[in-house]
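Of the protein chains in this complex, all but one are displayed in their positions.
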Amino acid sequence: MGIVKPAEAEDTEKLVRSSSSIGTILNLLLQDRRTLAGVLSWVGIGVLVSFVVIAIFAYPLAPYDPQRIFLTPPNQPPSLQHLMGTDDLGRDLFSRMLYGARTSLEIMTIGVFLALAIGFPIGLVSGYLGGKLDRVLVLVMDSVYAFPGLLLAAMVALFLGKGVFNVGIAITVIYVPTYFRVTRNQTLSVREETYVDAARALGAGNWTVIWSYIAYNVLISIPVVFSLSAADAILTAAGLSFLGLGLERPTPDWGLDLSDAQKFLTSGVWWSSFFPGVMIIILTVGLSFLGEGLNDIVNPLLRKERA
Amino acid sequence: MPKQGSLLAYTVSRLILALPTLLVLLTVLFLVLRILPGDPISALEAGRRSTRDIAADKARLGLNLPWWVQYPVYLSQVFSGNFGTSLGQIYLGQPVLQVILQKLPATIELATGAMLVATLVGVGTGIIAGSRRDRPPDIVVRLYGSIIWVIPVFWLGLMLQLVFAVGLHWFPPNLRYEPDPVFFPPPSHLTGLYTLDSLLEGRIDKLAISLAHLALPSLTLGLVLSGFFTRTVRANLLRTINSDYVEAARARGIRERYIVYRYAFRNALIPVVTILGLQFAILFAGAVLTERTFSWDGMGTLLLTSIDSRDYPMIQGTVIVYAIIIVAISVVIDVINGFIDPRVRY
Amino acid sequence: MLSRTVILAIVVIVILAVGIGAAVVLLRPAPAASITLWYNSTGHYGDTEPAVAQLIKAQIEATGKVTVNLQSEDWASYRADFAKGNLPFFLLGWYPDYFDTDDYVSPFYSTAGAQSEGAFYTNATMDKWITNETASVDPTVRGAYFQQLQTQSAKDVPYIPLWTTNAHVVYDSDITGVFLHPVVFKYFIMNKPGFDHITVGTTDSPTSFDPALAYDYFSTNIINQVFDTLLVYEPTNGTLLPGLAAQVPTVGNGISADGKTYTFQLRPGLTFTDGSSLNATTVKRAIQRVISLNLQGSAEFLLEQVAALGKTPTIDTPNCPGPCTTIVFHLLQPVGLFNQIMAFSVAAPVPWWYNQTGAQQDVVNGNVKVTGDGPYSLTSLTSNQQYVLQKNTNYYNPGLYSAFGIPTIPILSKIIINRYSDSSSLKLAIQTHQINMAYRTLNPTDLTALQGSAASLNLKVDIGTSPQIRFLVFNVKTAPFNDVRVRQAIAYAVDRSSIVSNVFHGFAVTLYSMVPPGFFGPDYSSPVFQTAYGSSPDVAKATSLFSAASLAISLSMFQTDALERNWL
Partner (left out) sequence: MDPMLQVQDLSVHYKTRRGFVRALEELRLDAIQGETVGVVGETGSGKSTLGKAILGILPAGTQVDGKILFRGRDLTQLSNQMYRRLRGEEIALIFQDPMTRLNPLMTIMDHFVEEIRDHESVSADEARRRAREALVSMGIHESRIKNYPHEFSGGMRQRIMIALAIVLKPSLLIADEPTTSLDVIVESQILGILQDLKRAYSMSLLLITHNLGIVAEVCDRVAVLYAGKLVELGPVRDIFRKPLHPYTQGLLSSIIHLETKELHSIEGSPPNMIAPPSGCRFHPRCPYAQSICVERLPPLVEFEPGHFAACHFGDKFL
C-alpha cells in the first residue's frame, strides 16, 4: 500500500489479482463490511443464501404439502397451525411460500445462467474481435435490449407453453443482451490495456489472451450484473405468472398465488396477497442490495485497474 | 454555426439510423413470432383441436409458406400497416391496425403520466441524495432507489388501489373514465387521449375526471420506474458536483445558486435524457401489468385479450406496434437530446 | 486466513444450491397417465373457476392413477370450442331457457342437445323418453319419464352434476324493481329515484346478440331487453304473459285439441325500432332463419327438436297479405311446453334484413346492427367494454306490467353496462360507487364482505336461489372419456361438499342430478348421483375403475402427447 512500484511490477500485480477476481471481490467485501456498500452486499448475500437454503430444504421445512387442500373453510387468517394462513382453496400458505422459493430460484437460475452462458462468450468475441461482426451483434443486441423485456418473454412463453423450464428460457432471451453488453464493453476497455498488449507481445495466442486476461477481468463486473438481472428475472417471472403466461396451477409460485389471491384483498383477506408479495420483495430487494453494494465496491476497483 | 439547419439534418440522420434498428427488431420479432414456435397457430392452440381450422388460418395468414417467402411479405405488411384482420371472437373480422389504434392512446396516456411521475420523483430524490452525499437523506434515498424498482408493479398497484381508492376514496379504483357516460360524458374522441381531448374541448371538469383516473396507474408505474432515475441522477450529480467546471466556476466567484443549477443540475440531467429511451422499454412492459391491475383499456389489455382468444394477427400486430413505438421514441429522445446538448450535433 | 474459509464456504453453498436446483428441475418424475380439465378463465362463471378446477384436479388425482392438467381459455373461444367437440372434459354451467323441467333434460340428454353442450352423447332410448315426456302434460307420466331419464344419466355419466349456485346482485339501495328472476333479469322494470339511468358492471362477456346464435346467459339476457318474444314472463316468476302476441294460447283457444297446432294472434301495427315492419311473415321468417342457419352452439335444437318444428317447419300466415297478424305453427308431435319455448330468445323475431346466410354481425362499419322491438334498444356497443341500452320510446306495450304495479316500462331511459375484466375490479367499482349495480359475478368472499358492509355503503345485496346448475361435461366421443368407466371413476372421485364449502363458502348447494330440486311446478328431481355414487367421494372405487380402464387411458396419453408440442 502506498508505495508505487515500477510499471512492470504493477502489471504483474494486476495479472495476479485478475486471476482470482471473485476472490478479490470477496476480500473487498470483507474489508468494506462497515460501509453502506458493504452492509448492503452482506444483507443481500444473507437473503440470497437463506432463500437458497429454503428452496433446497423446502421439503423438510414446510409443515404441509403445498398442494394439500384443508377441508376447513378456506382463507384462514394466519394462526399457529397455518403460520401465514390458508389460501382460497384452503392450502397452507406458508408451505406454498417455501416451495415458491424453489420455483422462483429455479426459474431465475435457468434464465440468468443460460443468459450468462450465451451472452458472455458472444460479448467476449464481439468485443475482442471488433469489426463488422461486432457492429452487427451490437445492433441486434441493442435492438432486443430496447424492446420491453416482459413483452418479449411473454411472446416466447406464449409459444413455448407454461412450465418452469419454458419460463426460464423466456427469461433467458431478455438477459442475453444485458450480459452481452457488459461483457463486450468490459472487453473493449480491457483490450486496450497494456498488459494485454504485453501478453500478446510475449507470443500468447489470441484465445489464450482472451481467456487468461480479459475473461477474468470481465468476471469482476459479472456479479453486479448477475445480482441485478436476477432480481429483475424474478420480477419478470412473477409478472408472467401474474399475466397467466408463467406456470400452470397448482404449482406453488409467488406470482401465480398473488394473482389468484389479489381478488380477495379488498374483502379483508390480506395474507394471501401480502405474503407472496413480501417474498418476492425480500428476495428481489436482497439481490438489488447485493448488486448495488457490489457495484460500489467493484466500480472503483475497475477504475483503479483502468487508471 | 447555423443551429437550426444542423438540428434538422441531425433529425433526418437519426431517422435514417433508426431504420436498421427497426429492421433488426422486426426481424427478431419475426423469429420469435414465426420461426421459433415453428408454427405459431398450432403453438397457440397448444394441444387443443381448435375451433378454427388451423390449416385454413395458416393459409390465410401465409404461415404455411417457407420463411424466405414469409419474411418479405411480413416486412411489406408491417411497412404498409396491413396486419390483417382479427381472428379472435371479440374483434372478429376487424382490421388489426384499426383496433390497435383505438387502444393506443390509452397506453400513451398512461406512459406519459408514468414518465412524468418517474421523472419528477426520480429527479427530485436523485437531487436530494446527490447534493447530500452520505448524509441521512442520501442513505434513505439510496435505499428507496434500490428497493422501489424491485417492487412488483402489480403488487404496488394493488396496494395503492387499496389505500387510495378503497380506503381513502381519493381516486377512482380503475378504468380510464367514469363508467357512467350520462353523468360523465367522456370527452369527444379527437386524439383518444382523454386528458388532451378534455383540454381541446375546454372542459376542466372532464380533465379533472381523466386525471383522477390517470393518477393511480401513473403513480404505480411511475414510482417503480423512478428508482432508476433516482440512482442515475444521484450518480450524475455526484459526478458534476465534483467536476472540474464546477470547481472552476467556484474559483471565478460564480454565485453558488447558479453553480448548482447551471453547472451541476443541467449537466447531471443530460445523461438522464439519454437513458430515457431505454426506460420506455421498461415502462411499456410495466404498463401491461398496470393496465391489467387498473382495468385500463390500452394496448396491454388488448394484447392479453388477444392471447386469451388466441388471436394471432392481433398478437403479432400489437407486438410490432410496440416495437415501432419504441424505435420512434428513441429517435425523439435523440432529437430532444440534440436540442438540449450542444455537443451532440457533431 | 479465516476469510478464505468463509469465502470457500459461501462458494460451495452457492454451487451446491445451483446444482441441486438443476437436479430438482431435471429429475422430476414423469407423470403417469394424464387427462386435461378445461375451464373458462375470463369470468363467465366468476373468478371461482380456477379454484374449482384445482379442487377437482386434486380430487381426481387422489386416486393416484391419473394426473390432471388444467387448461383454460376465454369464454367466446370456450363456447365455440366445446360446441365443436374440441374440449374432452370441461366445466360448464346451465341457465334455463324456459320454465320446465324439460329444460334440464332435453338440452343434455337429447342427441341434438348434447351436441350443443359439447358432450356428443347419444342414446336412442333417452331420445324416445324425452319425446314422450315433452308430448305429455300429465305430471305422473312425465314424472316417470324424468325418473328413468335421470337414473340412466347416472349410469351413462355424460355429465356430472356438481352444484347449484346462488344468484346474486349488489346495487344502490335506492334502486327499486330489482328481482333475481329465474330466466330474465329485467332492467326495464328497475327505477332509481332522481335518476334516468343506472350503470351496471359485469364480468361476463357476450358472444353475439343475434337470437339465432346467442345461447349464453349474458347475451340472451341482453337480447331479452332488446327483443320481445311472442310471449313474455311476469316480472317475478315464470308465468307467461302475452308479448308480441295478443294472448297466451290455451287449449281450445289457440292450441288444437291434439296439441300439435299453435295459433298466435300478433298485436297490430308492430314495428322494429328502425321502422321495419313486424308481422306474421317476419316471425315465420325469423323462426325459419334460425332453423336453416342451424349455427353451431346455438339453441336451434329447441325449435327444431324440442318444439318439434322439424327441419322444415310448417308455419302458416293465413291473413297475409292483409293485416298479417295470425301465425300458425304445425308441430310434428304434441309439445306441452311450446309456449315456453316461444318465450325464449331463440324465438325472437328479427328484422327482415338480418343476415340470412350466417349470424348477424353486431357491429357493421362502426354502426350497431342489433335491431329489436323490446323495451330497450342497444345503441352503443364497445366490444368487451361497454353496452348501452337506450329506452325505446315507441315501445308497443308500455303497460305490460301495469297489473303488477308497474304502470309503464321501461322506466329508466338508459342502462349502461360496463364490463370488468375480473371480479375484484367489479367489486371495487360497486364498493366505490362508480357503478350502481354489480350483476354477475362477484366471488363468494367479496359477497360476504359486501353483505357485511352493505348498510354503511348504502348498498343492497340480494342473494337468491338460482336455477343455474354447474356440472362437468365429458365429450363421450373422445378417448379416454369414451370409456364409461373413466366417467364413472370421476363421478366417484368428485367431492361436491368440499367445492361448496371451500370455494363458495356456502353460497352454493350440492347437486346430485342435472334436474335441480324444487324449481318449477312438480318436483321431478331425483338425487340419482347420490344414490349411485354416494354423497362423499369413494376413492377406492374410483381407483379400481381407473385401473380397469387403464388401457384406454394409456391410449389417450399417447394421443395427448401427439397433440401437445414437446419442447426440449
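All chains are identified by letter, namely A, B and C, in their written order; residue positions are counted from 1 within each chain.
We take it that a residue touches a chain if its C-beta (ideal position, glycine included) is under 8 Å from a C-beta of that chain, and two chains touch if they have at least 3 such contacts.
Here the structure is a predicted model, which means the values were calculated and not measured.
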Residues of chain B (touch criterion as defined above) contacting the omitted chain: 1, 242-245, 247-256, 258, 262-263, 266-267, 270, 340-343, 346
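Going forward, only the chains that are shown with their structure count from here on.
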Chain separated most widely from chain A, comparing mean CA positions: C
Separation of chain A from chain B, taking each centre as the mean of its C-alpha atoms, in whole Å: 24
Intercentroid distance (Cα basis), chain C paired with chain B, Å: 40
Per-residue overlap in chain B, given as positions that touch at least 2 other chains: 43, 46, 166, 292
Shared-contact residues (touching 2 or more other chains) in chain A: 160-161, 244, 262, 265-266
Complex interface listing, chain B residues touching chain A: 20-21, 24-25, 28-29, 32-33, 36-37, 40, 43-44, 46, 134, 139, 142, 146-147, 149-155, 158, 162, 166, 277-278, 281-286, 288-289, 292, 303-304, 307, 315, 319, 322-323, 326-327, 330
Touching residues on chain A, where the partner in the complex is chain C: 22-23, 26-27, 30, 45, 49, 52-53, 55-56, 67, 69, 71, 73-75, 88-90, 102, 105-106, 109-110, 113, 160-161, 164-166, 169, 244, 248-250, 260, 262-269
Chain C residues touching chain A - in the complex, by the definition given at the top: 3, 6-7, 10-11, 13-14, 16-18, 20-22, 24-25, 41, 47, 50-51, 53-55, 57-58, 69-70, 72, 422-424, 427-428, 431, 443, 445-446, 448-450, 498, 501-503, 505, 564-565, 567-568
